[in-house]
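Below is one structure; the comments refer to it alone.
A selection of the complex's chains, in situ.
All chains are identified by letter, namely A and B, in their written order; residue positions are counted from 1 within each chain.
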Amino acid sequence: MKKILVQLDSDLQPSVFDRVVAIDAGADDVFAYGNVQPDQVEGLVHGAIFTRGPKDLKNTAVFIGGRDVDAGQKLLDRVTKTFFGPIRVSSMIDCNGSNTTAAAAVLAAGRHVDLSKATVVVFGGTGPVGQRVSELVASSGGTVRITSRDLERAEEVANVLREHVKGDGKIEAHETASRSGKLAALKGVQVVFAAGAAGARFLTEKEWSGIEGFRVAVDLNAVPPTGLEGIDLQDKGQERHGVICYGALGVGGLKMKIHRTAIGRMFETNDRVYDVRAIFELGRELGV
Amino acid sequence: MKKILVQLDSDLQPSVFDRVVAIDAGADDVFAYGNVQPDQVEGLVHGAIFTRGPKDLKNTAVFIGGRDVDAGQKLLDRVTKTFFGPIRVSSMIDCNGSNTTAAAAVLAAGRHVDLSKATVVVFGGTGPVGQRVSELVASSGGTVRITSRDLERAEEVANVLREHVKGDGKIEAHETASRSGKLAALKGVQVVFAAGAAGARFLTEKEWSGIEGFRVAVDLNAVPPTGLEGIDLQDKGQERHGVICYGALGVGGLKMKIHRTAIGRMFETNDRVYDVRAIFELGRELGV
């Protein structure tokens, strides 16, 4: 029986990236849908769950993508609401690669620092990847400082994320529009994640090379300039000014490995839901 | 040479259901098109008939689906008009599953009653499945009572269907808005089909358990409540109050078998046209 991945994408054109990865990860067929609206989901998912017998449902799965992370979350909610009892298929959400990227970034940092005891700054922490990085670090027990040029925006996001975090982790909001705000955000941090929009430079090399106790920098900008000056896209554990550095391409291999493995795992059973947490756990399990 | 099914669907998003069934029935590739308009058909069909040599055309086929049965019929008309001489491919129409469902329902009833001599009621007989059930029973020689809350609507549909029916079968129109109308419709029937919209309940258990001579009930509502109270979705020849009962899931296995077999048969030769009659004949041939 062929392994079929139903790709539900909120973009007008369904992602080529996600389709290729799905094929390379073992899907025999990808049914790609673009411009998917929430009210179309039920009918499409019915086609996924009502066409094969219960023990064959592991050969069908649903992948949710698209640039708009919030739109994707709405699609996932509809997907899981359509399931009932054992009549379900595995599903995964990775809009714009945000979940696999965040997981890979946090796993990379976790190789060098015990995140459960660390204080980390997430520049661009209000964006899709930044939010997910923050959630993962706080859920590991660490203290996360979400930054934004706009303190209210940072606090708003921090409030939402706190509801998702269980355990001892903390999420703080910081503004970085002022120099004093930036200094306060960076005081005593061991890890910095840069997850801003393309073109956003957060720190000059001079600024970050002088931070005391700074151990790991993960810069997720895939297009120059990097968020932290002096970090290279290809950095993969490179030491610079005593700080272990990762660039976007340096964590890209791990991101791809997690993405492919998650696709493959969906076809092992019919009840997996790979959201950001499950994707992170999968990465951890890979021992990477 | 790969078996290619060109799926032309009038819905915005082409049916996942039909795609999965096509793959499981042996199509190597499904080219799925959504929001297909009649004036787009010729170009698409040219691509199906002009790309492979005459003796290889059996490896390409066209499937027409979508929720809107009338829109589908218009697409099929355009498809068959584009063919000429031996330059054609096999085609099938099963909008919203109406043809395979109707065929399976009539075949199920025909196991227990000689439909050529039976009088049957089709509740929801003006809907897509109901119309096809009515056409199949009348074409078998039986007497069909199409019901609607609106007598004019029932008569209108009956008039259209009569034009398609050859042989001795009869199609009558009944209103069921009044209690007396319902009683008249049910008088002396051996078979009742319930093919209404989701949520439409036609008869209480008390009403149908007292009908004299009533032998078989086929209820096609896949979502509770069933059209006839007391029938279970899973019923598959279950006897209740002396009546042999089928629920939607009870005929679903047969429906799927017919659907899959029709897909497979299309790839045996390049000149099959599976409309509701041919689909019914195929089911009969399967001996089910």
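Please note the rule applied: a residue touches a chain if its C-beta (ideal position, glycine included) is under 8 Å from a C-beta of that chain, and two chains touch if they have at least 3 such contacts.
All of these numbers come straight from a predicted model, not from anything done at the bench.
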{"item": "Size of the entire homomeric complex in copies, 2 being in place", "value": "3"}
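Going forward, only the chains that are shown with their structure count from here on.
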{"item": "Cα superposition angle of chain A on its copy chain B, in degrees to the nearest 5", "value": "120"}
{"item": "Where chain A and chain B are represented by their mean Cα positions, the distance between them in whole Å", "value": "46"}
{"item": "List of chain A residues in touch with chain B within their complex", "value": "1-2, 4, 6, 29, 31, 33, 36, 40, 43-48, 50-52, 60"}
{"item": "Complex contact set, residues of chain B against chain A", "value": "11-13, 15-21, 23-24, 30, 32, 256"}
